[in-house]
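Encoded as structure tokens, here's the structure I'll be asking about.
Shown here is a partial selection of chains from the complex, left in place.
So that you can tell them apart, the chains are marked A, B and C in the order they are listed, and the count of residues begins at 1 in each.
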């Protein structure tokens, strides 16, 4: 089946991201296609590119990246939730006259409409919230 | 209400205004889905019913309330607003205290609403 | 005297019980943010043990449309009164 996850909890603050990544591995291990992860609410903080957790703790950003590299999972970040919270890619930073950026590929800023489309086009959507 | 509406998306709203952003983000999702042509219903449970009270104002620092978004629901053809009767009565809120017109639900009708929508987003 | 500050509604979270357990006989309780729902006549019973020492923040009541709906035994203070309460207390504890 084609799975999507909706992640709404910030990394390190809540278990939601950890639970979602653990579930993602199990989905893949059962032979499903994990096509999309959509980040909304504080979940958008999972994409913060400068995240520097202690070396003896799970590196959530790298884990999301590996999901994309190894399985082609799209990592979609709600743009409205992201801008409020300071998550801008280079294009949005330029558009808002800011120096630097805080989000980069494989994460993509997208509209909330994509979440609705994901819900429509995938077989299962499972949400992990704080 | 006896007729459980069918639809593409049920958005459940369980948080009140101002305290956090769940209500606004849930309404955003509902409005976007409607703009994409989906048949959307809203279900207000627990503290979510506080979203519907008349006479709400701006929050601290001029933070917008949710009433402007509620007023947009009609324009987007979101007309099914299901409200948990018990959540109102626990708070002493009457239907006349609400700023929009709603359908009261309780008991099995709540589970029915979930069953009758293809997709559910819970905020 | 400690000023306890609570920001969750008793209809959603059980933290109000921990707050009440931790309050000394002279301590005061201020309801802010979503906790102001607890000032409604139907919900104020949760705070029965501290009636007379129970406050609610006017601005948070007003923004939620609850300004005129409070139980009369709840003392409504504005944010200036909130500061006064912190001045009068030895220390504050926030419950969330």
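Going forward, a residue touches a chain if its C-beta (ideal position, glycine included) is under 8 Å from a C-beta of that chain, and two chains touch if they have at least 3 such contacts.
Everything quoted here is computed from the prediction, not taken from an experiment.
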Chain composition of the complete assembly in this structure file: A x2, B x2, C x2
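The rule we apply is simple: only the chains that are shown with their structure count from here on.
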Rounded Å distance between chain A and chain C, as computed from the means of their C-alpha atoms: 38
In chain C, residues with contacts to at least two other chains: none
Residues of chain A touching at least two other chains: none
Chain B - residues contacting chain A, complex: 8-9, 21-22, 25, 28-29, 32-33, 35-36, 38, 119, 121-122
Of all residues in chain C, those that touch chain B in their complex: 7, 9, 11-12, 33-34, 37, 40-43, 59-60, 62-67, 69
Chain C-touching residues of chain B, taken from the complex the two chains share: 16-20, 46-47, 50, 53-60, 63, 65, 90-92
